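Only one protein chain is missing from this complex, and each of the others stays in its spot.
Letters A, B and C mark the chains as written, and numbering starts fresh at 1 in each.
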Amino acid sequence: MPSTLWFRPAGLALAAAMMLGTAPAALLAATPEDTLVIAAQIDDIVSIDPAESFEKSGGDLINNVYDSLIELVPGTSELTGGIAESWDVAEDGVTFTFTIREGITFHSGNPVRAEDAAFSIQRAVKLDKTPAFILTQFGLTPDNVDERVTFEGNTLTILIDEPVAPTFVYNCLTARIASVVDKELVLENEVDGDLGYEWLKSNSAGSGAFRLLTFRPNESYVLEAAGDYWRGDVQLNRVFVRHVPEPATQRLLLERGDVDVARDLTPVDVEGIAGNEALKVDEAPAGYIYYLALNQKVEPLNNPAVIEAMRWLVDYQGMADTFLKGQYIPRQSFLPTGFLGALDETPYSLDIEKAKSILEEAGVEPFTAKLTVRNNQDRMEIGQALQNTFAQAGITLNLSVGAGAEVLGEFRGRQHEITLQSWGPDYPDPHTNASTFTVNPDNSDEAGLTGLLAWRTAYEPGELQEMTEAAVRESDADTRRAMYEEIQRIHRDTSPFIPMFEEVDQISMQANVNDYHPGGGVDAATYWLATK
Amino acid sequence: MTAMMTWLRDPNPQSRTQARLGQMWLGWLRMRRNPLAMIGLMIVLALLLMAAWAPLLATHDPLTQNLSQRLLPPGSAGHWLGTDEFGRDIWSRIVYGSRVTLYIVGLVALTAPAFGLLIGTVSGYFGGWVDQVLMRITDIFLAFPRLILALALVAALGPGVENAVLAIALTAWPPYARVARAETLTVRSADYIAAVQLQGAGSGRIIWGYVMPMCLPSVIIRVTLDMAGVILTAAGLGFLGLGVQPPMAEWGQMISSGRKFLFDQWWVATVPGLAIFTVSLGFNLLGDGLRDVLDPRSASR
Amino acid sequence: MTLLSVKDLYVTFRTESGIVEAVRGVSFDLGRERLGIVGESGSGKTMTGRSVLRLIRPPGRIDAVEMTFDGIDLLKISERQMRALRGKRIAMVMQDPKYSLNPVMRVGEQLTEGLRRRDGLRGAELHRKAIAALEAVQIRDPERVLRAYPHELSGGMGQRVMIAMMLIPQPDLLIADEPTSALDVTVQAEVLSILDGLVRDRGMGLIFISHDLRLVGRFCDRVLVMYKGRVVEELEAKHLMQAQHPYTQGLLNCLPRIGGDRGPLPGLDRAAAWAG
Partner (left out) sequence: MTLIPDPTPTRRPSRAARRARTAAGLILSLVATLLGLLLVTFFIGRIVPIDPVLAVIGERATAAQYAAAREALGLDQPVWMQFLIYVRDALTGNFGTSILTRRPVMEDIARVFPATLELATIATIFGVLLGIPAGVVAATRPGSWIDQLVRLVGLAGYSMPVFWLGLMGLLLFYGILGWVGGPGRLDSGYEMMFEFDVPRVTGMILIDTALAGKWDIFRNAVSHIVLPAGVLGYYSMAYISRMTRSFMMNELSQEYITTARVKGMPEWRVVWVHALRNVMVPLITVIALSYATLLEGSVLTETVFAWPGLGLYITNALFSADMAAVMGGTIVVGAVFVFLNMLSDVLYRLVDPRARS
């Protein structure tokens, strides 16, 4: 028995109190019968305009308010009809046609037409907001988009600049930027030729299962079932998403029955509610890859031996089993689970001796480097764990913690030494990650290719770049898969990127909530199937 | 000893020194009768000793991680206050954290009053438009939401212990300036200042050599009373991740990282919280006792 | 007959530097007469006056062999019974109306507080009594004064209000603690004559505390001279000039006389033995 019994009473009272917390207490708040109440961190929402929205939480909203040309079967990465009921590509490999489903209406009552679909794509390209690259990578520009995206009757035609794997195009069209907006309603609210940009910041013009009732940035939004939905019956009348920043608070709300779903519980909280019969936890891959990027302009980080040694200095399994438990799984390649060509192998593990001998052989003296991380609990903890293991091989890491935009600014400006970053796919096609991790046409500072991770960390991908460009044109799925597998293996072993984890979404909810699809790494959340 | 005490308690002191020492002795007696102030004194002394003897008191290295020993409850073998999410010994981190706390408190206690003293004495000594301008600036800083200003400053300067100190100091100086100015106004017209002026001393020398020393005592009293506030502000900055950077142990930051374990591993956040509470209570009790002793207006009533 | 009898009164305070005795063994008797207590500041005269009302607050403490008022043992009765005596039967006028009147209460409210709370008077009756009390101290504009705040009154006016307030319940004993020393010289005489008249008319006992020996001599029947907490001399006012004690003589000599020599006033001789 430890010699510290005297400390017990104080702790005991608190501990006893904690245990009581799991027992049903008198004052249980209940959520309204017909409403799904979700506690989530939604302060990342910058925009709710499909042409601009690019963050996770905004995607959930847009996915339920708008329909896109092509949809994913909820919970999978399988393509299914959206606004377009069928699609095809011509022999030339660049002319894509889409047949628009008849009989669907927008929330305004206007029918959904090919004209609306064409307008939506033209609008997104012309506004040229951040996610526009998903469309512009096919050669669409604000100047040519009116000619290349056309409609006739219920047929939409998109002409791209060069042949690529057709599934690549279709995958891109499931992205939220391809959501179809109500052309007439939007143009009614146009100010100074802004294509309804101001108006769509706080209003919606979709045909999805729900209409947007209220949106209070950083506080909440409420969706209301729009009526007959062409994909099936909407089960719950309302969805109420509350911004709750603290995971601990989300857990309290969930335990007290004040919310149906909590999106952001920490591993500790998930473990804490494990014994609670009234609650359950669903898991889905979140799609985010956590990686280290070593700036190749900085000595000795550009020494292959150093990079190699560092791969052996990360305690992948140790972290995943302890403070990251359940929410991060080791992943040592850049494609997340479920993507074409995704690799599950994890050849690297913590091996300090091996790392030391690699450094010794290469004649690398002990050195100090700066590790930049975002001021976020998980990342700071990963940073501290790295600090610990790196130190054992003589690499001193100084942690530099900053706000998201600050850390990002440093990375984009190529000012970092080592930075801990995460990357989520933009559309369910392997090219989304391959194109940024392995493509860097001009490694000079002046090039300013800030959108490319390879450029940001000054990495010259060499042959990998051609391999990626070839892979995106390959139309045979099996060949394409093998190409991505090879690209990832080379990248894993030679690039200055050290992929470490893939994030897993743990969604905690009341036991009576069913068919809530969080979307995972590929898609956004689907509310309309949920019941309770 | 008795002779010494009689000398100290002599109601008719023979010299300034005797009078002053006698006053201090009386103050000490008065404070010794205040049990709360004595508790405060003991807490502060304990903090000083803890910081000085940290390597002896700590049972583990505060930085060494051991993921297999993480989140052990208090009373576990070898970790009587338990371990944190990296398996680091909480007691050792608390012990080393006291150094950081003292460091911050010490630096703020040196910088903010110094700046306030400068502004206050210059303002009070010159009067006129200098006074107007400086006091207007002081007013602006007083009208500022201090906490928000400190947050914004650290956000601007970047997180880190020196920047946290700077931010706290920059928001804490105006009251000292006020106190110093008030003192200066009473000193300014004194004959001996006039005498020094007649000897041709420059304003700088007069302020530095004659005015500032007169203002020091009242400023120092204010500083003692403000200590606990500084500790809490520093902890708050640490809590928001704007203070000391990991892996160094700082109490506010320890609470912040223990926050997510609050429900299941309560000790990770509770223990540093108690440490902050105890230490700032100690400073508050001591400061309160000192105020009773040093401020004749509130004394013995 | 004896109204107040004090024997061997001690007032002590505990402080850090030990016990301080403010009053040390003071004894006197008082009938319905006017007794003056004279002494320099710190001589214990005010403490003596206040102990009669048991107004010494902790850490101060009152001890006496006897302290009776009209047959009531002031040392034994409860605080409640004491409260019944205060104001109703023993009253006190203090030095400076600027401090002794509540600055944020209208004069009327302060004046009638006792009438309302003790006697339950309300309305017209209350008003009439208040006016009468102010008229009794020769205030010409009582209506205005009732509505005024203390700071709106002159010193002399304030002290008249104070006197009126204290005399409303017709007390048997009035303690006047330096009632005029904060006032202008011209007003002093007026206030004194009002006080004099009222005390005479109503036949109450008066303890007149002052540092001004001549004034006391003019105004009182008997005089106690105090020094360092002790009574050093007690004598009839009319025999003041024949005072025996050197301290009393010293006090008398301090006073400048019109037509007297213009040399420096003699300082007070203080022999430690007097205090012994």
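In this section, a residue touches a chain if its C-beta (ideal position, glycine included) is under 8 Å from a C-beta of that chain, and two chains touch if they have at least 3 such contacts.
Everything numeric in this text was worked out from a predicted model, so none of it was measured.
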Contact partners of the omitted chain among those displayed are A, B, C
Would you mind spotting which of A:A51, A:V244, A:L279 or A:I358 touches the chain that isn't drawn?
-> A:V244
Looking beyond the chains shown, say which of C:E21, C:E40, C:D63 or C:E113 touches the absent one.
-> C:E113
Looking beyond the chains shown, say which of C:D96, C:E190 or C:D221 touches the absent one.
-> C:D96
Considering the whole complex rather than only what is displayed, give the residues of chain B touching the chain that is not shown.
-> 36, 136-137, 139-153, 155-158, 174-175, 178-179, 222, 225, 228-230, 232-233, 235-237, 239, 252, 255, 259, 262-263, 269, 273, 276-277, 280-281, 283-285, 288, 291, 297-298, 301
Tell me, which residues in chain A touch the chain that this view leaves out?
-> 17-18, 20-21, 25-32, 35, 37, 43, 46-47, 54-55, 128-133, 201-202, 214, 216-220, 222, 238, 240, 242-246, 248-249, 252-253, 255-256, 258-259, 375, 402-406, 408-409, 412, 426, 448-451
Identify the residues of chain C touching the omitted chain, counting contacts across the whole complex.
-> 50, 53, 55, 83-88, 91-92, 94-96, 99-105, 113-114, 117-118, 149, 151-152, 162, 165-166
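Convention: only the chains that are shown with their structure count from here on.
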Furthest chain, CA centroid comparison against chain C = A
Work out per-chain C-alpha centres and flag the one nearest the whole-protein C-alpha centre.
-> B
Rounded Å distance, chain A centre to chain C centre (Cα mean) | 88
Rounded to the nearest whole Å, what is the centre-to-centre distance of chain A and chain B, using the mean of the C-alpha atoms as each centre?
-> 46
Approximately how many whole Å separate the CA-defined centres of chain B and chain C?
-> 50
Chain A partner, complex, touching residues on chain B are 63-65, 67, 70, 73-77, 80-81, 85-86, 155, 158-159, 241, 245-247, 257, 259-267, 270
Which residues, counting only chain A, touch chain B once they are in their complex?
-> 2-5, 7-8, 11, 14-15, 18, 21, 246-248, 251, 266, 268-269, 271-272, 315, 318-319, 321-323, 375, 377, 380-381, 383-385, 387-388, 399-403
